[in-house]
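All protein chains but one are shown at their positions in the complex.
Our next item is subunit A:
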């Protein structure tokens, strides 16, 4: 059957033309096409790689920033805490001081009041004494003959009578 028997002429031409076609295409077409495709692939790959690297760098920068921020925040917190403590301490101290001062003032006031009262009582005693003497004198003028005896008796009586 002719259909199934390969003809020698066609085999020869096919071999010749196909091989020629192969060498011509390899030199003038595939070389350029494949190298262009390859360089484009490499380009895309390197671009992708660079993008990946940039992304990693960005992530690193971001984490650095966050770390810095966290540090700053904790520092701020520490400073604030210290300041608050200082303020508290100052307030406490001044409060103590004020209390002390007040106590002191109170004490001195109390002392001076006491002194005053003592001197006042003293004065009063004297006044009362002199007044009593005057009264007694006036009384005695009428009732007593000797002024000295009577005043001695009165001052004795007054000193016995404590006014407190």
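Observations on the structure shown:
Just so it is clear, a contact is a pair of C-beta atoms (placed from the backbone, for glycine too) under 8 Å apart; a residue touches a chain by one contact, two chains touch by 3 or more; residues count from 1.
The rule we apply is simple: contacts and distances are computed from a predicted model.
Note on the omitted subunit: UniProt lists it as "ATP synthase subunit a", one of the names in "Cytochrome c oxidase subunit 1", "ABC transporter substrate-binding protein", "ATP synthase subunit a" or "Succinate dehydrogenase / fumarate reductase iron-sulfur subunit". Think of the hidden chain as still there; on subunit A it touches residues 1-15, 17-22, 24-26, 28-34, 36-37, 40, 43.
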